[in-house]
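Complex shown without one protein chain; remaining protein chains in place.
The block that comes next holds chain A.
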Amino acid sequence: MATGDAILALLLPGPKHGYDLKRAHDEWFSGLRPLAFGQVYSTLSRLQRDELIQVAQTETADGPERTIYELTPTGRAQAQGWLAEPVDPNGPGGAPADELIRKTLAAYRLNSDPSGVVARQRAVHLRAMRALEPERGAPENLGSSVTRDHRRQHLDADLRWLELTGERIRNAGPAEGAVHLMNDASPPKEQEHG
């Protein structure tokens, strides 16, 4: 659902048609692979089927008909939840890089507490790293050590990236043209800290 979540986030500032969404995606997440048009329309179709977006209007001026989409209340809640919820680092292969990058950049573009997104992700990663610690006195074997080392090093790489990203966001200041749209997107305080 990574592309779907990103498209929902892109619709938070307001309705857009498919081409606008592709252009906004490629601008917001300019270091990632550009979104293919086919992927945009298949994702929009799926999001509409799931009642997360709906048609706001159709335009026919100056060329072919264009459908403009907007978030449904459910879609808005899902987009806000996606921004507020850290990426799970415990899945197979760890935290997906594209998901980490998209979520952080979307929070920055939407002026939706990007530093908080980084902080919550940092906490989740540190807890995952802590959970890797073997029980005191538990027997060690090569297999478990090698596996644990691999997981730990990947989490560490993500944590270093998060630290650097936190610095970059802090130094960059608010995103140009960003509108604070997300007052109700922040999770409860205890989630942020615990």
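As a working rule, a residue touches a chain if its C-beta (ideal position, glycine included) is under 8 Å from a C-beta of that chain, and two chains touch if they have at least 3 such contacts; residues count from 1.
Simple rule for what comes next: contacts and distances are computed from a predicted model.
Matching "ABC transporter ATP-binding protein", "Sarcosine oxidase subunit gamma", "Assimilatory nitrate reductase electron transfer subunit" or "Universal stress protein" against the UniProt entry of the left-out chain gives the name "ABC transporter ATP-binding protein". Contact with the chain that does not appear here is found for just one residue of A:Arg23, A:Arg66 or A:Arg152, A:Arg152. Of A:Ala2, A:Ile68, A:Ala97 or A:Leu126, it is A:Leu126 that touches the chain left out of the display. By the touch definition given at the top, chain A reaches the unshown chain through residues 115, 118-119, 122-123, 126-127, 129-130, 133, 152, 155-156, 159-160, 163, 166-167, 170, 193-194.
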